[in-house]
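With one protein chain held back, the other chains of the complex are shown just where they sit.
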Amino acid sequence: MDLDTLTGCLASSACLVTQTTSGFIIGMLLFLVAVGLTLIFGVLKVVNFSHGAFYMFGAYFAMTAYQLTGSFALAMLCGAAGTALLGLIFERVFMSRVYGRDVLMQVLVCYAFVLIFDDVVRMIWGPEFKSMGMPAAFQVPPLFIAGGVVPPYYLLLISVALLAAIILGLGLSRTRIGKVIRAAAHNPGMVSALGINTGLIYGGVFALGGMLAGLAGALAAPVRSLTPGMGFSVLIESFIVTVIGGMGSILGALIGALLIGMIRSFGSLGFPLFTEGLMYLFMVIVLVSRPTGLFGKEVA
Amino acid sequence: MSAQPVVQVEDLDVFYGSSQILFGVGLSVRQGETMALLGRNGAGKSTTMKAIMGLAPARRGKVTLRGRTVSGLKPHHIARAGLGFVPEDRQIFPEHTVEDNLEIGAKKGPDGQDEWSIRRIYDVFPLLEPLRHRIAGRLSGGEQQMLAIARTLMGNPALLLLDEPSEGLAPIIVQRIGELLRQLRGTGATVLIAEQNMHFCLGLASHATVIDKGQIVYTSGIEELKANENIRQRYLAL
Amino acid sequence: MTELQAEQASKVLDNSVTQAKPRPNRDALIALAVFVVLALLPMLTSSKFLLDFVIRCAAYGLFATSLNLLVGYTGLTSFGHGMFFGLGAYGFGLMMQKTGVAVPVAFVATLAITFVVALVIGAICVRLKEIYFAFVTLAFQMLIHSTILSWVSLTGGDQGLRGGIPRPPFLGIDLSNHLHLYIVSCALLVIGLFLMHQIAQSPFGYTLRMIRDNATRASFIGIDVWRAKLTIFVLAALFASTGGIIMALFVSGAYPEFAYWTISGEGIFINMLGGVTTFLGPMVGTALFLILNDTVTRVTEYHGIVLGIVILFFAIGLRKGLMDFVIEWYAQRRERSGERAS
Partner (left out) sequence: MTRTRKPGISRRSTLALMGAGAVTFAAPWVARAQAKTIKVGMPTILSGRVAQLGTSSRNGVMLEVEKVNAAGGLAGRQIEMVIRDSKGQPQEAARVARELVNTDGCELLIDAEASSGAFAVHEVARDLGVLCIHTNSETSALTADPKQHIPNAFRTARQGVHDSIVGGSYAAAISKAKGLKKWATCAPDYAYGRDTTGEFTLYLKRFAPDVEIISESWPKLFQPDYTEVVTKILQAKPQALYSCLWGGDLTSYIDQANIYALFTQMEVFAVNMADYTALTVVKNLPKGIHSGNRYIKTYPATAENAAWGDAYKAKYNEYPTNWSWENATAIMLLAEASKKANSADGKKLAEALRGLKIKSPFGADGTVTMRAEDQTLIGYAIGWGTTIPQEPYVPEVKPGDWKTILELEAEWKKSKGYT
């Protein structure tokens, strides 16, 4: 424990700004992965244990696109679009066969694909870790805000993630398709009796979730090393986020992700050797006091 | 009235698990008719409705909608073929507003009809208009029933399936729903109502079919049923 | 479980109910016979590989079967059962390394520790339902794993308990002798399975099935659901811990991997492979899993793909575990032959 550093930081504005933004950076990227997870659970009632693989594919797709075209924007697009397509295929061909079945069966199908996807990446891109490299446009010195340090690339990252959060939030509450998705989450049978193809909704939601994870992977690719299995630790953290925020709640995913970001950011100052444990401890406390998470609804 | 029935059900067998619920059920409803499907609790009314809608799996039999076989199709295909289903427990989307519920139900009819707009719904269901931004889960039972019917109408169905619309509602509300349905009938709608409440139907339907223990036991015009004390006593008395 | 599956499951179990009343004497005889056969095995073959395989079967089998007491019999989907496997391995290993007590003492003490830990964790977890129960057990597992990694002075952190586990001979049994270890593992396996079978066939076992099928109805007829769930949670933990002890003896050490979620995942996979509707399903699953793992890792380093496809075959293709499949097939055949006879 190193509480002096922590209290010292809380007293300094420079440190507060830097650590808070670092909490935001960690949190927002986590949010992009977690929100897909929570959306898929909310609508499809499936716990997608293979979600980390989409993050991984997003990063690899982006890297390959970047190497081929040299365009950062295209790399992001490829990362997002590629994983959306992958999500759609995965849902239509495999996941759709285990809806309404035992949770164990669903988990196993996902588990199977965690194994398969990691090996597929190893076959295509090799076992060695890779790096995409930072686009030249962002190889600039960091900004100083109120004494705190903020790299421009992370500003972009936070903006994209926030934009995604806003579009998603508005899309789900304001558009007809968003309303239909929420209705399908609640009562798919009735939605289909109203003439709406729920299979399409499911596929779409899975593709959307995959796309968000892929986008997160693509955004992370310039600053994180790429390796088969890279999705795993991200998956675990996203789980903590969704469980804390409440499975199925998008607001919960946002709040949960930011909480975890802040715990990581400030926890590493105060408890450098138990930052990870701190997250699990927090999750246990939330689950015990509020089993459905902070924003989760009581399941019927 | 045209000769071709809007819906024709033939020889329907439905099982839940290993127990058989429906035994060769057959019925048909013609254009403009309001058919009452009567029977005691557990006679198989709801199952018949669900089977027509594709929500309960039929092991044998055939459902034809406007000349087209729909049995075996997925519910959303059946809905698009022109069936509008209002389930027994209404199943409105409780977290959406009234207007959102209507919006979700909106679609063109099987021949591209677009007769129902939210505006027209409010004209027909004036009670819903002031509630348009209310969260549907907070409506009263009667309001929810109206909303459920209105939501289905938004899909411009060729045939409306109503499952126990009067169930669990206060008599005064039941009466209002009845008026509403008569009004609908006036617009030329074709309706199949499953009901336990015979009196609710007698003033509403043009034809009646009686189901008992999963089998159709009687079919006639509504006036004949009114006259047939025997059938009413045997199958419909509580 | 979905209703349909619960229905299927209870049907199969109900069939066995009508046929097999609890018959502890008969079970004991069968257990004894199995033990004798296993104990004679080393005389028939000199293959150390086979003995190793049986020892590992004992460790994983006790773990997987105890998990099935939760998953299959009570409907408690635990994603964190592996923590007790790890607890057994670490508890026993540490006791032997640090205190130098006799093996049986360490064995009993480890079970006592497991009992206390399972009671505390279980008391918190079993209040939750379905996926939330799964998550909170997973969270506890990760917390324990994290603690093992952090508490280096006691556990050795990521390198595990180093330097081997001392195994002083007791009552003429020397566990550092491969053959002795083999016999003891077989004995623990057979006794463990026998006890778990008694639990499953006891009135308490039927209470558990009732809770699985309909907890509300069970509480209506006066069953204290929380208490019953907690009891089976703790009992299952004890058997999982025994499995962990066997594993610790086999590798002469304990590693954080034993308490990692992947062990729980493998337990679930084993249950799925063998099937959760029969008592011996998980045992069959264990053997299948180990054979699969050993052969596939031999042949290719892309074993993820192979294992993944096998899982898909069971989960999407067969839609049930092997033993479930066999039993259903057998029942159908009998039904058909019955029809022909009549």
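Each chain gets a letter, A, B and C, in the order it is written, and its residues are counted from 1.
To be clear about the criterion, a residue touches a chain if its C-beta (ideal position, glycine included) is under 8 Å from a C-beta of that chain, and two chains touch if they have at least 3 such contacts.
Keep in mind it's a predicted model, so treat the numbers as computed, not measured.
Chemist: Using the touch definition from the header, name the shown chains in contact with the chain that isn't displayed.
Modeler: A, C
Chemist: Based on the whole complex, identify which of A:Leu74, A:Leu162 or A:Val223 touches the chain you can't see.
Modeler: Missing-chain contact among the listed residues: A:Val223.
Chemist: Of C:Val36, C:Val105, C:Val120 or C:Val152, which one is in contact with the hidden chain?
Modeler: In the complete complex, the chain left out is touched by residue C:Val152.
Chemist: For the chain left off this view, which of A:His51, A:Arg101 or A:Arg122 is in contact with it?
Modeler: If we include the chain that is not displayed, A:Arg122 is the one touching it.
Chemist: What residue numbers in chain C mark contact with the hidden partner chain?
Modeler: 47-49, 52, 56, 149-150, 152, 156-160, 162-164, 176, 178, 247, 250-253, 255-258, 294, 297-298, 301-304
Chemist: Given the full complex, what residues of chain A touch the hidden partner chain?
Modeler: Within chain A, the residues that touch the unshown chain are 2, 5, 9, 12, 14-15, 18-19, 21-23, 25-26, 29, 64, 119-120, 122-134, 138-139, 141-142, 149, 151-154, 220, 222-230, 233-234, 264-265, 267-269, 272-273, 275-276.
Basically, only the chains that are shown with their structure count from here on.
Chemist: Could you work out how far the Cα centre of chain A sits from that of chain C, in whole Å?
Modeler: The answer is 34 Å.
Chemist: How many angstrom between the C-alpha centroids of chain B and chain A?
Modeler: Result: the chain centres lie 44 Å from each other.
Chemist: Just give me the whole-number Å value for how far the CA centre of chain B lies from that of chain C.
Modeler: Measuring from centre to centre gives 52 Å for this pair.
Chemist: For chain C, write out the residues touching at least two other chains, lowest number first.
Modeler: none
Chemist: Can you name the residues of chain C that touch chain A in the complex?
Modeler: Answer in residue numbers: 1-2, 5, 71, 77, 124, 127-132, 134-136, 138-140, 142-143, 146-147, 150, 265, 268-269, 271-272, 302-305, 307-309, 311-312, 314-316, 319.
Chemist: Under the definition above, what is the set of chain B residues touching chain A in their complex?
Modeler: 53, 55, 74-76, 79-80, 85, 87, 91, 93-96, 100, 103-107, 151-152, 155
Chemist: Residue numbers of chain A touching chain B in their complex, please.
Modeler: 176, 179-180, 182-183, 186-187, 189-199
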